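Removed: one protein chain of the complex. Kept in place: all other protein chains.
Now for chain A:
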């Protein structure tokens, strides 16, 4: 794996301030994601999935170990570099959408570009291009409060990819969606992954969502417990395999 987008070595995260009882959520964790790969991360509640994603997206800092994203060692960065890194290299889709309700869908989507000082013409083009991909062109002038959950998540996805980040991360992005909307979103992520060769890292506890991935990492006790490769399996068969793995994994 020469072209790794994410490279994690000996990652450790211990919570708890001085005086409190420390809790080690991640311990000597190693893995990498290749360019253009669609990777899922699964694990029981409290196993450290969100913690891992927070380390990758620089929202939190590891206690030990290296995290290299698209060639940048994120553990060495400081304040403004961190913000810029998040703004440029990472696209993030959250479970609760995280849209700004005071801005229209269009303005929400344009925000990452505005932050980089993109010219307004280029910006409009980019916004309309992603809106087309995600079929939300007719929603652009609406405010988040006027959108359904699924529509909101598609707007959020558009915001996450409009600036062509090197990796798209999602923490349970389908968690708040009904099955139809969830399916639509996962299809969209697959399309984006395939057509734009954007790497995707998806945290989920739902086997159905996970079955859209090419590779699944199972976290247990703060470490990668096992790994599942889809290979040439079709999605339905892979889904069965995930279920089986979960059954044995949780024992």
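The criterion applied here is as follows: contacts are C-beta pairs under 8 Å (C-beta built on N, C-alpha and C of every residue); 3 or more make two chains touch, one makes a residue touch a chain; residues count from 1.
Definition applied: contacts and distances are computed from a predicted model.
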{"item": "Protein that the absent chain corresponds to, by UniProt name, given \"FAD binding domain-containing protein\", \"GMC family oxidoreductase\", \"Peptide ABC transporter permease\" or \"ATPase\"", "value": "\"Peptide ABC transporter permease\""}
{"item": "Identified contact with the non-displayed chain, of A:31, A:92, A:212 or A:239", "value": "A:92"}
{"item": "Identified contact with the non-displayed chain, of A:35, A:107 or A:206", "value": "A:107"}
{"item": "Those residues of chain A which, in the complete complex, touch the missing chain", "value": "57-61, 78-80, 82-88, 90, 92, 94, 98-104, 107, 110-112, 114-115, 117-120, 123, 143-146, 159"}
